[in-house]
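Shown below is the structure under consideration.
Yeah, one chain of the complex is gone here, protein chain that is, but the others are all in their spots.
Take a look at chain A:
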Amino acid sequence: MFSQIFILSPRGDTIINRDFRSDLPKSTPETFFRQAKTYSGDANPLFNVDCIQFAHIKRGGLYIVGTSRFNLQPAMSLELLDRLAKEIKDFCGVINEEVLRKNFILIYEILDESFDFGYPQLMATEQIKPLIVNEPIQPQPDSVMNSLRPKIQTFNIFVPNTMGSQAVQRSVLNKNQANEIFVDIYEKLNVLFNSSAYVINQSIEGCIQMTSFLQGNPPLKLALNEDLQIGRQQGQYSAGVILDDCNFHECVNANELDMNKTLRIQPPDGQFVVMNYRISGDYAAPFRLFPIIEEISSSKIEVTIKLKACFDAKIIASYANVRIPIPKQTANAYPELVKNAQQETAEYDSNKKIIEWQIKKLCGGQERSLKIKLTLQATQTAHTARKEIGPIAMNFEIPMFNVSRLQIKYLRIEERGNTTNPHRWVRYITQSSSYVCRI
């Protein structure tokens, strides 16, 4: 089990240091930080120095580290640290250096209830809430730390940024909170098209996530589609929503799922994932890409890409970005948008040899296109270079839309003793996970 848990600042200063078993040298934080700095970029989540196993995650720029000299399950170590981070976030609202420094006593309390002798004990926010005596100290809203945080969001294909929810940044210990609950249905799409826009492989990874600020944690009843079916038989066809597999949070009783398609939930405080599900069957991909490559001459290539939004016109994608890798031997590239194009940009990154096409808003049914004129260096001919174009990757987010058609029919509070009717917020979000078109 964990021997120590410590939290380090980005500069390697110890903010929290709790030793559970005293079987490791006191210098482990330095050992860890030195090793972590040897990696270019982010350090491996797990590494081993002199028979000491270090597991760490990074949250808000801080390293949350667990050490052990046992043959632990790595998935479990990481999950534990992640849970710890969630707990801290539930109590303090946010995780950053300033908040942690201000609340270090609270965090020691949390650590003591969460782990004993390095073994995980109570790790759910509402379970340890009665055992905690300290109140969180909120940082000044306009302090230096906050203003230093980057405000500009950059295009990053690996971490799709989602729209913020007002449900975050709040502590569960806040007494005069509103009586409300947020339900998010996230779906991440994996789609792979071949060059003729035919789908080779597709799947959906979805989850239903709740953030509960309900007073008294009353039991809930959540109803899903009536045509829902779990488990796919080979060769079977059904018009309903078929989930290949799903899993549930501990607080969920799924006994009635097969019969009534309802889940009974005893919601804990704060954020939790009610269920994860996975769908591998066919579904209508929300975007289609049609790339056309023409060799104009032996040193010139023209690439035309059409993007079609194949969903209802009432729905608007909040952003859609397309990324097109072009040949390494490109001398120059000119992306050309259609005339009168609005809220669209296309840029050529000559270092990475990538064209980035960003569309700010895209309504369902609309079509956009981009033409790229490439000039090659003399060393390569257009015929061989065209093979280096692609694969085209897309990154998007569509709010209030989900591909699987999994729906929340209702969310009821079972015993309504309270006079106030809590607010229930439901939103659907579809994002790309890996949305790729090969050429």
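Simple rule for what comes next: a residue touches a chain if its C-beta (ideal position, glycine included) is under 8 Å from a C-beta of that chain, and two chains touch if they have at least 3 such contacts; residues count from 1.
Here is the rule we go by: contacts and distances are computed from a predicted model.
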Problem set entry | Choices "Glutamyl-tRNA(Gln) amidotransferase subunit C, mitochondrial", "AP complex subunit beta", "UTP4 small subunit processome component" or "GOLD domain-containing protein" - which one is the UniProt name of the chain not shown | "AP complex subunit beta"
For this session: Looking beyond the chains shown, say which of A:116, A:226, A:312 or A:349 touches the absent one.
Result: A:116
Problem set entry | Among A:24, A:275 or A:429, the residue in touch with the chain that has been omitted | A:275
Exercise. Which listed residue (A:98, A:180 or A:388) would be found touching the missing chain in the intact complex?
Worked result: A:388
Exercise. For chain A, which residues reach the chain that was dropped from this view?
Worked result: 13-17, 19-20, 22, 44-48, 51, 53, 69-76, 78-80, 82, 104-105, 108-109, 112, 116-117, 119-124, 131, 133-134, 157-158, 188, 190, 192, 201, 203, 205, 231, 244-250, 254, 273, 275-276, 278, 325, 379-380, 384, 387-388, 391, 393, 433-434, 436, 438
